[in-house]
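For this view, one protein chain was removed and the others were kept in their places.
Letters A, B, C, D and E mark the chains as written, and numbering starts fresh at 1 in each.
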Amino acid sequence: MIWLAATLLLPLAMLFACLSQTLRYRMSNWLSVAAVPGLGAALFAPEASLDLPPFLLRLRLSLDLPSAILLGVAALLWIAAGVYAAAWLRDDPRRGRIAEWWLLTLTGSLGVFMAADLVSFYLLFSMVSLAAYGLIIEGRAADAQKVGLIYVALAVFGEALLLMAFVMLAQSGSASGPGDGLLIRDAVAALAVSPWRNAILALIIGGFGVKLGMVPFHVWMPITYRTAPIPAAAALSGAAVKAGAIGLLRFLPLGLALPDWGNVLTTLGFISAFYAVLIGVTQTNPRMVLAFSSISQMGVIAAVFGMGLGAPNADLALIVAFYAAHHTLVKGGLFLGVGLAPLSGPRRTWLVLVPAAIMGLGLAGLPLTGGALAKLAIKPVLGDGWAGTLGILSSLATALLMTHFLFRLAALPEAVAPNALHGRLRWSWLMIAAASVVVPWALYLMVMSGSVAYALSPASLWASLWPVVVGATLAAGLRPWGSRLPRVPDGDIVMLVAARVARVAGRTAAALEWLDGALRQWPVAVLSLLAISAILAALMLVRV
Amino acid sequence: MTPATLYGLCSAVLVGAGLYGALVNPQPLRKILALNLLGSGTFLLFGVIARRGAAAGLGGDPVPQAMVITGIVVAFSATALAVALLLRVYQETGRTTLEQPAPKDVV
Amino acid sequence: MTEFLLAASVFILLMVAVGLLRVLRGPADIDRMMAAQLLGTGGIAALLLLGTATALPGAVDVALTLALLAAFAAVMFVHSGGSS
Amino acid sequence: MIAPAALLVLAIILPAAGVVLALAAGGRGAERVAMAVIAGGAAIALAIAGTLWSTGAPLSYIIGGWAPPLGIALRADGLSAFMLLTSALVIGAIGLFARATYVQPAGTPERRAPLVFWIMLMGVWTGLNAVWLAGDLFSLYVALELLTFSAVPLVSLEGKPETLAAALRYMLFALIGSILYLLGCALLYGGYGTLDIVLLSRLARPEPVVFVALALMTAGLAAKTALFPLHLWLPPAHAGAPAAASALLSALVVKGSFILMVRLWFDSLPGIAGDGAAQFMAALGSAAIIVGSVLALRQERLKLMIAYSTVAQIGYLFFLFPLAGAAGDWERLAWTGGIMQLVAHAVAKAAMFMAAGLIGEALGHDRIAGFAGLGRALPVVMFAFGLAGMSLMGLPPSGGFVAKAMLLTASIGEGQWWWAVVIMIGGLLAAGYMFRVLTPALAGGAAPVILAARISRPRQAIVLGLAICALLLGLMPLRPSALLEVGRTTQAAEVR
Amino acid sequence: MLVGNIATVVLVSLGAVFFLAGTVGLLRFPDSMTRLHALTKADNLGLGLVVLGLLPQVDSVLAALKLVAVWVLTQLAGATVTQLVARAVWRGGGS
Partner (left out) sequence: MSLALLADAALVLLVLGLAFWINAASRAFPAVVGYVAFGLLLALAWLRLSAGDVAMTEAAVGSGVTGAVLIAASVRLRSAETEAPPPALPLRLLALLLSGLVTAALAGLVLWTTGPAPSLADQAVQHLPGLGMGNAVTGVLIAYRALDTLLEKVVLLLALMGIWSLAKDRYWGGIPGPSRIQPTNGALILLARLLPPIGIVVAVYILWVGATDPGGAFQGGAILAAMWLLVMLAGLRDAPAISRPWVRLCVTVGPAAFIAVGLTGFALPNGFLSYPDSIAKPLIIAVESVLTLSIAVILGLLVAGPPERQP
């Protein structure tokens, strides 16, 4: 219990300390500490729950096994990224403010795994979504402002969908409104009989889909990960994005068999998974490649959810959490690697590329890595039908994309940094790289009660290996043509559509501005006044 | 047709005339005048109602009459303030128009 | 008697109404001012007649008030430079 | 020991006496009087709210012992208590904030702006408290005029030509509004021989005279509230006034006429208007939200943006009519939600306008395009601005979130989902215009911002404090407020 | 009483005639100066005769005094206004 409280309170206390100018500028050194209680909670209190005192806003926190796994790995990543950030930001004049945004994002990011009631979930979810905005615009990119606006527009849009969904959920779940402390569990249970079930499901999938970067709501992801400072991008891509996963986990009625909705979600997921690879291979910036990989992986997670929604599976939550946990560590780690590669000089191959290859190809299911275990875990859920086939193809596609990433990583130009930095950067990088293998294995054995024999059986090994080999070979084979691939505008082709939408919106806005100007003419306003009273009187009269 | 009804109709027309004037007259001073017409019409309606409430040996209900007196005072204060504002606007800008620049056409 | 006074007041009111044409026609503002002056006097006369005819309470006091303020508008007009 | 009900009189008379005394004292005396009135007024508001909270019963006071219908009664229900507290908080903050601007140095001849400001501040407060408490529609008319007469000089306080014109336009339009309201009063008196709110609620029947009266009064009050499309006067007036005055006008003055409308629809003539009219009002509110927000999004000057945001935020209030007017399980939630929106907007908007004032002072302009890097130059002010913006966007935890969540819930619950859609779109657009300001301020510009003037810490603290209040309102539980229901259920029950 | 009534009828009728005359003058006379002349006659005599005519109808001295006061005050105002207007017309601004 104390761990749960500390997970939220420690970062908030540190944020409070930032009120002091001196402490604020030193805070970047201590960011790693902020996530420690989160790790502790996952390790020592994986089943705990806590109702914060019902003083006004009543927060109810609780953990179960899947959320504890997600919380633990997220905390681990935040710790590693914190260590990395301490070095990375050492001379950055903005480190004070980055630290503030960091702590706020971290609180939301870890808290969202623990939130048990609707209101606190929404609160913490908004916290992680919107505080991330601060991290994004603090990046040094020239277009940080534009990126920040696009991010916030989509984030707020997603939240709007969610708020609507939550309000409707709350009404299904209780007779007196959202009140305080209405448990998500109870609200979702009532979904079975809710008259608005379809609307709620659509809103939930849409809302969390934005967070997960599901096509076409993914536009924000590549550009923000390109813009944010490296350690922040690592934490965002690894940990913060999982707020969407925990959202689907908590809010999808996985116990009800809803094959239609399941198919929809699975299809959407695979569309994201493949579309992102398609676009990803055209990218040259390794950060962008990683971002598209994230979109792809989140698509896979969505697809898994879809399958679970169609055919109830008691272990689904755990399986998804496991898969997502691996992705958290790998994706976060790879971003750290992108930052380290240009600084590691002649040792780049062994220090960065090899671990990155293990991690990256692990995402595709490279045998013996955590990724192989993750793929193994979702296999029964995807089944042997079309979803299973698409699952294997997605592994292949991932291998292709990650090989492309390794090439781009290797090609990054050298940069110089003071030696003192290297130790901590390297240490956190290697720590997370090791964790990406060790943690899944540990979870596989201890939590998932998987067997080593099955995991290492030749059939399993072959099943995981061939897509990786084929994908990697394809990528190597395609490399000479890489320069001839079409250039995709910054981020994605969807941006083109967005530009058109923006034009239409601009024209609408101009029309509204004209309308406002016309209505604000004196005679028109007085006429409106008279018309309003006439209409009101008429409406009252006709009723009788 | 009682006198009260007659003045009641008068007040109705005055209200309409005041509203019309306040609407179409471009000059603020004329708007102020029209508002005074509108106010007079409203007050007259109070008077008609008071007249119809004549009782207790009084020619009219004193409560609405008292309200009208309060109303006239307020209306005068409003006129004085509005006129002072208008004169100041004129002094500052040399113009008395209240219209904001008309909206540009949509391009 | 009452009828006579009423009739007289109606007559004077009508005269006033006709005199108002001068307010309408002008041509100069000073003519309008004068017409208003006549209207004031006529109004006071009509008021006194009506008040006496129908025993309206306070009619004479109202007339007194009007008489006191009769010159006020015109003085304001001249003072503001309306005649120049 | 003063009887609790006598506090109602004092709540109105104290600021009124303040106006008189400040004018008599002149010069430095005005500010001193205002400070004393602020302290006393806050204490009175707290005492009234505390009494209502502890007894759970409304208060009433009959002036001079002349009971309605002949006389006038003052009444305080939960709504009055909420509004008294809100106005005390906001006016207190504005008063403290304005002390730096409207100073009268010792031993110098009396200056215009300080004297006018302090007197008008108390004038506004007199009018507001009278609106919150008066139980008679004609007294409420006088109270409305008090508001108008003190608001207009505040708009033109700086004497710039465009603000003078804005003040004149405001004045004339508001006058039409009050006369239409008065016309309605005449009709109601003619119909029922009383203008007392409670007595009217017992007498009034759905008949043409009431319909015409209610329609005229509602339209008139809507003009004073600047409900779209009657908002012609608001943007120039609120954007042109000095910061402290804008805060006062946007946060409170427009709410006075709105609450009067609420009194009419819910207390005085309950159930008369019917659903069609209520839907119509909410439809106008929706148009206000959309058009106001889009216009806010397109403004180039910060204060105009905030002013248009007021046009939009006022729109939400009108959802009260269909949502809290319908009988059912959700009307109590809608009631609390609607009033919370009013309170949250008042607090947040006051903070925003004051923040905008400080930004304007510091930069010497308020063009949004020139805000790059402002977050570093004025961190506290921008932070306060952002916090207040959270409330406008309806993000948790903020008063705006609580209000919108309750309105949303009620609209879904009552099956009027279309209002929910508008609320959501409004939130998105609000986020749009807020982040349009925040983004360059937080991100942009490597070059340090050169400030034209230094902003004192206490003033920043006041703005921040108010913004934090807007945030703390978000800690309110998402259920009907017990205090707000004081004195309401009985009346509602009586009508049903 | 009867005498009083007859006096009233005669005097008020005469007053009315002067008002008629004043109005006709105001309308028909060609320029401001002559119109002014007509106006003052009507003013002075018309109201004066009406007041005189009403005197028999009132029952208290105070009321009678007030009636006379009304006339006196109107005369005073009328005279002044005539003066002012005439001067203005004389200066050439009027017509």
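Here is the rule we go by: contacts are C-beta pairs under 8 Å (C-beta built on N, C-alpha and C of every residue); 3 or more make two chains touch, one makes a residue touch a chain.
Every value quoted in this text rests on a predicted model; they were computed, and no experiment measured them.
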Provide the residue numbers of subunit E that touch the chain removed from this figure.
69, 73, 76-77, 79-80, 83-84, 87
Interface residues of subunit B toward the undisplayed chain are 1-21, 23-27, 29-30, 32-34, 36-37, 40, 43-45, 47-63, 65-70, 72-81, 83-88, 90, 94-97, 99
Which parts of subunit A are in contact with the chain that was left out?
523-524, 526-527, 530-531, 533-534, 537
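As a convention for this text, only the chains that are shown with their structure count from here on.
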What is the set of chains touching both subunit A and subunit E?
none
Taking each chain's centre as the average of its Cα atoms, which is closest to the average over all protein Cα atoms shown?
D
Of B-D and A-D, whichever chain pair has more C-beta contact pairs
A-D
With chain centres taken as the means of their Cα atoms, state the distance from subunit C to subunit D in Å.
47
Whole-Å distance, C-alpha centre of subunit A to that of subunit D, is 40
What are the residues of subunit B that contact at least two other chains?
19, 22, 98, 100
So subunit A residues touching two or more other chains come to 513, 515-516, 520-522, 526, 530
If I apply the definition of touch given earlier, which pairs of chains qualify?
A-B, A-D, B-D, C-E
Subunit D to subunit B touching residues, read off their complex
70, 138, 142, 145, 148-149, 152, 156, 159, 161, 164-165, 167-169, 171-172, 175-176, 179, 182-183, 185-187, 189-190, 193, 232, 236
Would you pull the subunit A residues touching subunit B in the complex into a rising list?
507, 510-511, 513-518, 520-523, 526-527, 530
Residue set of subunit B touching subunit D in the complex reads 15, 18-19, 22, 28, 31-32, 35, 38-39, 42, 45-46, 48-49, 52-53, 63-64, 67, 70-71, 74, 77-78, 81-82, 85-86, 88-89, 92-93, 98, 100
